[in-house]
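Every protein chain of the complex appears in place save one, which is left out.
Our next item is chain A:
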Amino acid sequence: MANTTATTAGGGDFTSNLGRIYGIYTGGFIAFIILMAILSALGVENVVIGYLFMGFTIVIYAVIGVLSRTMHVGEYYVAGRRVPALYNGMATGADWMSAASFIGMAGSLYLLGYDGLGFVLGWTGGYVLVAILVAPYLRKFGAYTVPDFLSARYGGNLARLIGVVVLFSCSFTYVVAQIFGTGLISARFLGIDFNVAVYVGLAGILVCSMLGGMRAVTWTQVAQYIVLIIAYLIPVIWMSTVKTGVPIPQLMQGQALANITALETAQGITVHHITPFVHGGYDAKNYFLLILCLMVGTASLPHVLMRYFTTPSVREARVSVAWSLLFIFILYFTAPAYAAFAKWTMLDLVASGLTPENIGEKAGWMMRWAAADNTLVQICGKAATDTAAIVAACAEKGVTALSFADINLNADMIVLATPEMAGMPYVISGLVAAGGLAAALSTADGLLLAIANALSHDIYYKMIDQNAPTSRRLIVSRILLVMVAVLAAYVASTKPSDILSMVSWAFSLAAGGLFPALVLGVWWKRANSAGAVAGMIAGFGITIFYLVMTQYGADFDKATPNMELWWGVKNISSAAFGLPVGFAVMIIVSLLTKAPSRDMQDFIEEIRVPRGKQMMEEKIA
């Protein structure tokens, strides 16, 4: 049994040197950025810089993965339970901030203005629920996976199986979005076809998560956090300095907003960036329901919850949630500033007198993006691949001077394109690509691990072969990991939707399926097995029904008419129906059936106090 206390003399060497190791690593990364800037200045081609940025960072992650490889069960599933709170916070930050946060969010804020802030609020406030309702209690229980807890609390494999089904559905949806993100980055910065690029992204993901399970993923994620946060902050600090002379974008965002409003008014745009509840169909109802679904989903997503299984104690688990949110906050409170400065830059560009003839010269980056994928930039309603195409499209619509509304930028490209938009050197674009890749890879690693662990630990070991030796369990886990990843890459290549929507669906699925069972499992002793099983089936069932029927319809074809929205609630907030139904069914069925046994009530008492040994001890097979 791996020791579960914090650092001991033997195993502490690495842990006590963490600050120094990651300090050197950060310095090394900054030196690498400077080296790239020098190479770029010496005339090395842009695409080479792109390859170097992405290649170098992936090699670093792989090296960390190889160094922390393990065949020990406790290390593989929960990193030996000795990750200090602060570093677990950083790893959770990377685990959490995916392609959606890094690539998708600021782009959506750019397009949706105030209404996009629902994502910012939803993806931070959920940590309050994680800390007060769920994480410390699951840590005390000492689970390896979320279904482990469901099985112990609701006695039996049925609850475990449903837990695995929900886990699989939400994590798979989520991982598809990440692979989509890596594909998008590879397509633009490595210049390869999107359908091939998704598999290239996949290779990068597998290298890190295959080798060392949770331990390798943890230490890689810390490294990825450092890359992604540097890559996110530099362009926006740059824009803030150029536009306002002050390198604090979060503060200068106020000035950016004032300028945006002034420019919008001057250009006759009536729907202002700062006006609430008017963009993209987000009325107040959808805005608040989205916040609720994202927050509750946060507290139910297995790949996030399992990060708190790795801390040395319950106390550290709580502190770790706070650190996680702090590290996440650094990116999230920068995102609205990122969007504001990008919008200001674009409005300025339009104000400078854009015509279909001169846009190629003034904003050549749009054509490069349109060439990578023709849905990314559309001008006058057509793909803006070159000046001739733009002139032809605009002539058809009778547009002679381009307005802000004539230029249609895809939400998923805005962050990646901002360095070019604001005229920064190409090295910054390479850096942002590396950051986006780090965000997508780190989350994909966590997700694939959650899926593979559930399949190998919960299904294979706990339900099929209780006597399976350790080595076989870990091999099964790795094989499943590859199979799931390849399937996800295939789904990603079909482009099901934009990144932000796919990720939001995952949140709704987790919220509708798992939240009632997890929370009532700790906070309501009367909750019993029948109630939990019925609640999970009902909550998850309604959520996925609403999602599939409104997105694809009964014929599974996106193109044909689908089910009407219920009360106009967007399907990214599907849990708005699943969550109340899940709670209601679970409570009613629990009350109608027999109360849990005395033993179970004692078990719940034990989970509620930090002291005492963890409830589930793993035997070393």
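The criterion applied here is as follows: a residue touches a chain if its C-beta (ideal position, glycine included) is under 8 Å from a C-beta of that chain, and two chains touch if they have at least 3 such contacts; residues count from 1.
By definition in this document, contacts and distances are computed from a predicted model.
Hidden chain, UniProt protein name from the list "Sodium symporter small subunit domain-containing protein", "2Fe-2S iron-sulfur cluster binding domain-containing protein", "ABC transporter permease" or "Na(+)-translocating NADH-quinone reductase subunit D": "Sodium symporter small subunit domain-containing protein". The hidden chain makes contact, of the residues A:Val314, A:Val533 or A:Leu547, with A:Val314. Of the listed residues A:Ile24, A:Val48, A:Ala203 or A:Ala258, the one in contact with the hidden chain in the full complex is A:Ala258. Checked against the full complex, the one of A:Val128, A:Val165, A:Ala530 or A:Met615 touching the unshown chain is A:Val128. When the missing chain is restored to the complex, the residue among A:Tyr25, A:Tyr51, A:Phe329 or A:Phe404 that touches it is A:Phe329. Touching the chain that is not shown, out of A:Met97, A:Ile291 or A:Ala434: A:Ile291 (per the contact rule at the top).
The set of chain A residues touching the chain not shown comprises 114, 117-118, 120-121, 124-125, 127-129, 131-133, 136, 250-251, 253-258, 274, 276, 284, 287-288, 291-292, 295, 313-315, 318-319, 321-322, 325-326, 329, 332-333, 336-337, 602, 605-606, 608-611.
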